[in-house]
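Every protein chain except one is present and positioned as in the full complex.
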């Protein structure tokens, strides 16, 4: 029996390919060059339009689109690598790109017809249009199937009525993927549509938020919006399935965002501790703070691997619902712990706005809430573990 | 610039090779068949000699030895995979094998002369002799360089005097790797020796412990033990370097042990929750317990990857001190949290000895202590992060 | 006047307990635990001090001192022996329940003439008529008990006394509290003597439960504080890298954190006892104290083991025993999981 195992060492590969490493360096460079004003945008609640345009120019808005439609089809792993870099500097820019790539472009690529793709991808991959994802409503957050927005068929078009809430990039997007009810059935009554900004579509209340302040989160009001039948995605009633499938990718995007924020906080702590010196210039970093740094840095590495594992599965066409949930669960919680630790360790300069720590703390908080709150991730994971 | 990245999807591989998967299944089968009496051995403080012999027969005591000397040279990753399986059932057997493979065999393979290897490996790979690793002393635990045991050169042999503490497999081993002082220099005065059980070597006090009760931890007393110069490992004064290098592998073994215990606890919780049904037989697992299960299971996956990453680096001959420290830090803490959670969730049956939970809780506790306590791992990690 | 102050009477009782603990309990506690032997001598000593009735009203032949001295006493005893504190708690609970019920072998329980253990409603023992059936997985004290005072559900719901001889007891290999002769107890239609039913039974049962939670909290505070002191001592005596462990900022920080958790839990325990003694509803605070104290004690003992390093993993340094005992108390009396859900239902429902 043992003879079979007289083998050369077996490797598991945890490294990025040289090509992806180069890509990461390129994005890191982009972030450094283009996102330096993140604090200013945050204070002034200003959308970083130029930075997003610069990202588009570098091809960062087309990573999840196949080359047939002008994408670079780099996939989910590359997107995660990219999003970590961007979010380490500006999570508002990060979430804009994440929603555009991981939700809108991914969904279109997987579920739309050739005709629909040919119609919309040229505008999306160039960033001429930004995309938004309209699932949540006032009374359906975690319980997405409770949505009430209606789509009534009328000849060659649907008429959409209702209000969508918590729409990232709401006021800046030109294309909306909207989930609406085509029949009363809780789950099978939901359908998905591509809705262009236009008559019957308007931007409602703009949320004032704890963080991610330069990413506009708005209500999108649909008041008799006419949407051609040709803009329905897939068959009637398949919307919920499409939404759930897409969320796996969306969760990876948020996991990557959380990793980026956590890394930025780890870096702040590192820099702060490295600067603690005594009167003679000898390094005297606080021991408990060092221990905390070690814990955070270790978990950061671990959860990055969780995220990459799920992304790799998705790139291979293997369902990664549980793996993506694990990644988002762990990474989002880490980002909050890391941000709180950074504020504590940096002390008054951590809370005063002279460092990025207080912004990271405010930005990190959303990662446990959107794209499925923490308890929803736990539900997904526990359910799979307890299902024989 | 973007043209470079018009590539096919890039993968990172987080899966075991088919060969390693088969090996894992074989070991799982071994553990199921041979380690079922773990609770009994624990209660009776009885060394599982037959189980270790069975492991030897399956080739499990030679995974870190090269084929030239009768080993299967499967390496560290395979050893980690194997140790997780064994420790999920019986950590006392697990630590016996871990010390034999990850410390003694690894050290001999890397630092001993051909002659020494030819002399000792035949007995070690077959399990005819078990190995023990004698570094700690009463006044040198975390601070290993403070050791006092002396080796005095006298013609063609050294005379060793001193007492080594916390020696795993102490009363069962026939071969001891002993670190002793050949000069006063704190670090450069330490040398390593192969010491056979024999005159001048005796088993001292046997520790009575919280857990790992069927793995004997003893004092090893060296009272004028004569050790041939031919049994010195490397040059005089290289002992501390050898000890540190070997610890990386040892830490991986303990990380794998911790993963095994954590997995066993996650499995206990899973089984317990799956059995919670209401009067009508419907599943009603406690929601907070499910959430905790999801957290633990996610971290288990994450820290397994940390461990495999470090093992893979070591198999490739790349230094993995920080990565191994991260793995041990995270996995050992997880195993304790998981064991405490299992006792809490199983309640009275968790604490009463009808389930394995209370044994896991007692066994897990050592993983944060030996092979470098938790704070030592943190020190290693923080130091590397803060060194420019 | 604040929560933690004792009256002269209470302080005097505590002083006698301290003497007993130092003279009788401390010398043998390790050996008894290791060989899983019953803490007979200590229990006898407590009986002789007349402590089994300290919390029972004078009208029922007790000392009428309320729960505050029980808290102080269990904390003191728990600092040496969680097992003995638990045995005291069981006897006191039975006395309180029987005194409330106003019947039964109260005198034997108060004098210690009979060893009594309370089986609370969490076991779900069912009474059909006065015939009791049920299964109790882990009952400290059961192996050496003469009788059980039982909170039963079902048709014949009420408070019962059952001779231990009518039950089947199997010694169990428990995680902790090894010197309490912990056992599994099976009742298969055992005949019980009904002490109280209806509201009277409910009141008696709640009194015993509250006393158990508060005493458990105090015991854990004692174990945790003992662990903290042991860790402090070890870390000031033990050197690494040329200085005592305690000189390491991270080690000192751990002690501070342990102490803070224990101090907070201690306040809750005293607070619950004071509310009880002032005839208030002590149920929620008692449960909160039990949860807080077990968590703080497990944490303090865990950190104490870590500070001791390898020594902490051996049986001679006490801290591994406190770790096991505190964790074992956590799963008793309903267990923290159940207590949290009860608190939630009581405080936040609808």
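A, B and C label the chains in the order they appear, each numbered from 1.
We take it that a contact is a pair of C-beta atoms (placed from the backbone, for glycine too) under 8 Å apart; a residue touches a chain by one contact, two chains touch by 3 or more.
Computed from a predicted model, the values in this text were never measured in an experiment.
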| item | value |
| --- | --- |
| Shown chains that the omitted chain touches within the full complex | A, B, C |
| Touch with the omitted chain, as defined above, among A:81, A:366 or A:386 | A:366 |
| Full-complex contact with the absent chain, from A:207, A:236 or A:267 | A:207 |
| Sole residue of A:46, A:202 or A:344 that reaches the chain not shown, by the stated touch rule | A:344 |
| Of C:291, C:304 or C:331, the one touching the omitted chain in the full complex | C:291 |
| Absent chain, residues of subunit C that touch it | 1-4, 232, 236, 244, 246, 249, 252-253, 255-257, 259-260, 263-265, 267-268, 271, 274-275, 278, 285, 288, 291-292, 340-341, 343-345, 347-350 |
| Those residues of subunit A which, in the complete complex, touch the missing chain | 43, 136, 139, 141-143, 146, 165-166, 207-211, 286, 288-289, 336, 340, 343-345, 347-354, 358, 361-362, 365-366, 368-370, 373-375 |
| Contact set of subunit B toward the excluded chain (per top definition) | 286-288, 291 |
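Just so we're on the same page, only the chains that are shown with their structure count from here on.
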| item | value |
| --- | --- |
| Chain located farthest away, centre of subunit A as origin (C-alpha) | C |
| Rounded Å distance, subunit B centre to subunit C centre (Cα mean) | 38 |
| Approximate Å spacing (C-alpha centroids) for the pair subunit A, subunit B | 39 |
| Inter-centroid spacing, subunit C versus subunit A (mean Cα positions, whole Å) | 50 |
| Residues of subunit C engaged with two or more neighbouring chains | 250 |
| Multi-partner residues of subunit B (each touching 2 or more other chains) | 375 |
